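Shown below is the structure under consideration.
One protein chain is absent from this view; the other protein chains keep their places.
So that you can tell them apart, the chains are marked A, B and C in the order they are listed, and the count of residues begins at 1 in each.
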Amino acid sequence: MSSTLEDVQSRPDDRGIPLRHAGICELKYPVVVWDREKKTQHTVGTFKLTVDLPRHYKGTHMSRFVTALENHRGECSLETLPELVDELRERLDAERAHARVDFPYFIRKAAPVSGAVSDLAIRCWFVGDAAEKDAEFTLGVEVPVMTTCPCSKTISDRGAHCQRTHVRICIRFRELVWIEELVEFAEASASSPLYTLLKRNDEKHVTEQSYDNPVFVEDLVRNVAVLLRDDERITWFYIEAESQESIHNHNAIAAVGSEDL
Amino acid sequence: MSSTLEDVQSRPDDRGIPLRHAGICELKYPVVVWDREKKTQHTVGTFKLTVDLPRHYKGTHMSRFVTALENHRGECSLETLPELVDELRERLDAERAHARVDFPYFIRKAAPVSGAVSDLAIRCWFVGDAAEKDAEFTLGVEVPVMTTCPCSKTISDRGAHCQRTHVRICIRFRELVWIEELVEFAEASASSPLYTLLKRNDEKHVTEQSYDNPVFVEDLVRNVAVLLRDDERITWFYIEAESQESIHNHNAIAAVGSEDL
Amino acid sequence: MSSTLEDVQSRPDDRGIPLRHAGICELKYPVVVWDREKKTQHTVGTFKLTVDLPRHYKGTHMSRFVTALENHRGECSLETLPELVDELRERLDAERAHARVDFPYFIRKAAPVSGAVSDLAIRCWFVGDAAEKDAEFTLGVEVPVMTTCPCSKTISDRGAHCQRTHVRICIRFRELVWIEELVEFAEASASSPLYTLLKRNDEKHVTEQSYDNPVFVEDLVRNVAVLLRDDERITWFYIEAESQESIHNHNAIAAVGSEDL
Partner (left out) sequence: MSSTLEDVQSRPDDRGIPLRHAGICELKYPVVVWDREKKTQHTVGTFKLTVDLPRHYKGTHMSRFVTALENHRGECSLETLPELVDELRERLDAERAHARVDFPYFIRKAAPVSGAVSDLAIRCWFVGDAAEKDAEFTLGVEVPVMTTCPCSKTISDRGAHCQRTHVRICIRFRELVWIEELVEFAEASASSPLYTLLKRNDEKHVTEQSYDNPVFVEDLVRNVAVLLRDDERITWFYIEAESQESIHNHNAIAAVGSEDL
């Protein structure tokens, strides 16, 4: 029966318009990612998978993206994502293929004084992009940290406003950089790390550490930029920080890319 | 032509199951709301309109909700929303009708020292609910404020963590209470109001005021509860506060309702 | 040092106002849930953990919620969630404790004709609520399905509009009901299930099945209600369906609860 069903997508198209990014998105799938401590970690990915479509095809075959993902079911890493992208490019007869997966990644953290351990969720993403063989791999992380405002501290007789801030770091590298290392770079560049579990002596420590190390979002991205610039494994980066200002109901942002340096 | 089209929704249903909340939601429509200073304010509403459906109807007529909304196009207030709900109840032959509209509302605020003025967006909602004639009206507001942590201030040698906090207040009343008054109640109950525009001397003022008035989310909702309890216009309330903790990547919450007192 | 830090939360409060739902929310944590096929499944939970706070306490101890969650790290099920809630109630000296965890759950599905297998993500949640020993457990699922409009089919000479619809089902039970069973109830009540992976012969099957079984959201929730009402394991339920109408940019909804029958 199915042998007689017409392949409508493969009909010729005479409008002469090639397409970018034809495919699927908002697809949730279970994934296993690499974990520096535990080897692997189970989490949930949200996928966007696309190809650039030559002008003579009417449509792409959306089911083949899912089939390719099924074939790579399980591990999703800097080794397997480029394979998936290469497979998409070949399977769909495309000049270029792209894959992006976003997922929460959990890091085990010890509180600074009590040592009490808990998990902190880090939003991460992998991007694969292939115009030819060997897809380019990009790693992204969004690290929640704490920032105290240098202006507020300087001009006020007591106190200083602080807030939760998210640092987004995207990198490409010639040698593996762990998610955990980017988290450490972001935390070292902020007023203080933040934690899921803090006992009273930890809260005192974090409060004072944050007060003692005020940074603007501008300082924060520059601090991270210096660390990434000096890391020989990293070949490209883009850094953005966004703070949920406690004195405003809007956010403050700043960014810097490796091309700017 | 259309006179021959069957009214499928009016077919009898023999499963014997009455429905709750049959209708439409996520409908954006322009609205004009009352403004204490400027008489009226143009904004954008997101509507949910439903009726409880008797067991003998197969379906409700979704287009009639939009027609009713069109008929009440323009002003949306404690006078017109109950009229809309009553109209829905009658028009759809229902025992009960409900309407909820969420909208951003802008308040003009002066910075505490410089007096520089700017707009602050407050998320608001109206709810109308009618089982019989004369729908009950509920007003809700979500006020962004600043909270400094009393524990952090007490135990630390310097500084105190603070953050943006949202106070949600729902009330029913026998005499008009303005959105602006609920905003004032929330701000008076927090460590400090927050502002869209602050100059340097304002930032100093807000920092010190917040540091001098630390409150937990538990304190914050109790402070608002005392104000609402003592206001004779208000017949029912529910208060909730949620703080975007700057030392954590999760939030702290507390709530209290008039039934609890 | 930490032994001298004052416990500010335990200070007495003289406003005489008891609180509801004091605690934490928006906390992401890895969880392992029961899986009918594979015994267990790793996923990501988003937790809300709260207690009702007696009037004489100034605040609750937010860190204890995380400690309790850490103690129950790993499995999250109808056996362990009530234990967590009971522990919160005792540990925080509260009259009542609540826990809610939302998580994506993956079900392995075979396409209807080709049998090609893929994963479908189902949004689920567990709620635990304890006023005394033995917390009450509620299971919730949101099942994506396909609905074809009976009115559109009846009045049109060809075609019928259809769309993606989400069915939310909450139940309490005296004997275990699997997530997979609720998914089957929802799919059997819709025009057709939907799938992550469909080959051409599957797409033909789904299109025709959906066209042959038109349902309004009102029909859909009534169909599910009949199935749940006749299941002796289930002691309480609430059902809601919301369709992303393809002819509108707003949604259609309907609901029914076991109390209505």
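A few points about this structure:
The rule is simple: a residue touches a chain if its C-beta (ideal position, glycine included) is under 8 Å from a C-beta of that chain, and two chains touch if they have at least 3 such contacts.
Computed from a predicted model, the values in this text were never measured in an experiment.
Listed by label, the shown chains that the missing chain touches in the whole complex are A, B, C. From the options C:91, C:164 or C:229, the residue with contact to the chain not on display is C:164.
In the full complex, chain C makes contact with the omitted chain through residues 120-121, 144, 146, 148, 151-152, 155-164, 192, 194-196, 198, 200, 203-204, 206-208, 210-212, 244-250. Interface residues of chain A facing the missing partner chain: 5-6, 8-9, 13, 15, 17-28, 48, 50, 53, 57-60, 62, 150-151, 154-155, 216-219, 221-222, 225-226, 240, 242, 248-257, 260-261. Residue positions on chain B in contact with the hidden chain: 1-2, 5, 7, 27-30, 41-44, 63, 66-67, 70, 104, 106, 113-114, 116-119, 121, 196-201, 204, in rising order.
Just so we're on the same page, only the chains that are shown with their structure count from here on.
Superposing the C-alpha atoms of chain A onto chain C requires a rotation of 180 degrees, rounded to the nearest 5.
For the pair chain B and chain C, the distance between C-alpha centroids works out to 25 Å. Rounded to a whole number, the gap between the C-alpha centres of chain A and chain C is 28 angstrom. Annotation: 34 Å between the Cα-based centres of chain A and chain B. Among all residues of chain B, those that touch two or more other chains are 151, 155, 248-250.
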